[in-house]
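Note sheet for the following structure.
Of the protein chains in this complex, one is absent; all others appear in place.
Now for chain A:
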Amino acid sequence: MTELAMHAADRDIADTLCEQVRSAYDARTPLRIVGGDTRAFYGRPVEGQALQMAEHSGIVSYDPVELIVTVRAGTRLSALQAALAEKHQMLGFEPPMFGEASTIGGAVATGLSGPRRPWAGAARDFVLGTRIITQEGKLLRFGGEVMKNVAGYDLSRMMAGAQGTLGVLTDISFKVLPIPNATHSLRLSLNLNDALKKLAELGRQPLPITAAAWHNGELFLRLEGGKSSVQATQERLGGESLDPSFWTSLRDHSHPFFQLNDGQALWRLSLPPNTAPLNLDIAETDIFYDWAGSQRWVKTALDADTLRAACKAVGGHATCYTPHAQGGAVEPFTPLNAVVEKYHRNLKAELDAHGIFNPGRLYAAF
């Protein structure tokens, strides 16, 4: 454990956190759960007493042979990644790091995944188990430290992306993956239609692609896997070699594309694979195609209804990444249909009867 403690301070404050939740429950005080607070911009603003998670940190257990790591939620993402890298392993979902302070709890609660998502899976796909503080301030365990476990409902995966509105995550167990032996990134000059066609065609073949983006006349691809296959695919596809930091800049939004002009909001469109370009009044240079076209970053002054209607028509949805004040949408997340919303409310009422966990973070009603 001393070796692990080098990476992240080893502090267990679960008891104190439970205590804080209990008093909030008794007093009906809303809580704002805070990890590294790097994503406060994301989602709706929460009014509440801060529940600070960053102190609750450390790697509880890590057995590279089992491919499983268990960490406290306040552990910095960077610390966890360093510990895994030492054993030549990684988190499969390539979580965005919006700042050095980003915590693993925040990453799972927001549920976001990086460029590898369509090939490797999302944050929730790698969550094996969690410890959760419930509304009554009880620390309970769901899932576990085994690869397969279908006993009881899969509460742990549902916590991923719930943004802390259903409970507080204190510990999370992940399936981890070996870092691929070989990697090569490349860029090809291609117009949008040809690029999308090529991506569909490549997607049907067993190729070691783990990231694919298009912007401004260029297709960007990342190959990862065994040495032989990466080399063979590299030779086949040609193109110019690309610095791998490109993918981090896309993942963390540090790429110059993410600088907004006046009046523009940043939107994320999530669309089915192989969706044609949408018929919207947006300059091609203001769109960044990631996930082989399934995730599109868009800079626009168009209103929420217009964007959402276009996404809905093809089976997708749109999320606004800039607060209302900067011309973004009042509701950052796509509103739910009536039946689905009913069951969201029921769930929230069961797990957080007094609305103490991040009230209003996802939607005004819960």
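Everything that follows uses one rule, which is that contacts are C-beta pairs under 8 Å (C-beta built on N, C-alpha and C of every residue); 3 or more make two chains touch, one makes a residue touch a chain; residues count from 1.
Keep this in mind: contacts and distances are computed from a predicted model.
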| item | value |
| --- | --- |
| From "Transketolase", "Amino acid/amide ABC transporter ATP-binding protein 2 (HAAT family)", "Glycolate oxidase subunit GlcD" or "Ion-translocating oxidoreductase complex subunit B", the hidden chain's UniProt protein name | "Glycolate oxidase subunit GlcD" |
| Residue of A:Ala122, A:Leu307 or A:Ile356 touching the missing chain in the full complex | A:Ala122 |
| From A:Ser241, A:Asn274 or A:Thr306, residue that would touch the chain that is not displayed | A:Asn274 |
| In chain A, positions touching the absent partner | 63-68, 88, 111, 117-118, 121-122, 124-125, 134, 138, 140-142, 144-155, 157-158, 160-162, 166, 177-179, 181, 200, 203-208, 225-229, 232-233, 270-274, 291, 294-295, 315-317, 319, 333-337, 339-344, 346-347, 349-351, 362-363 |
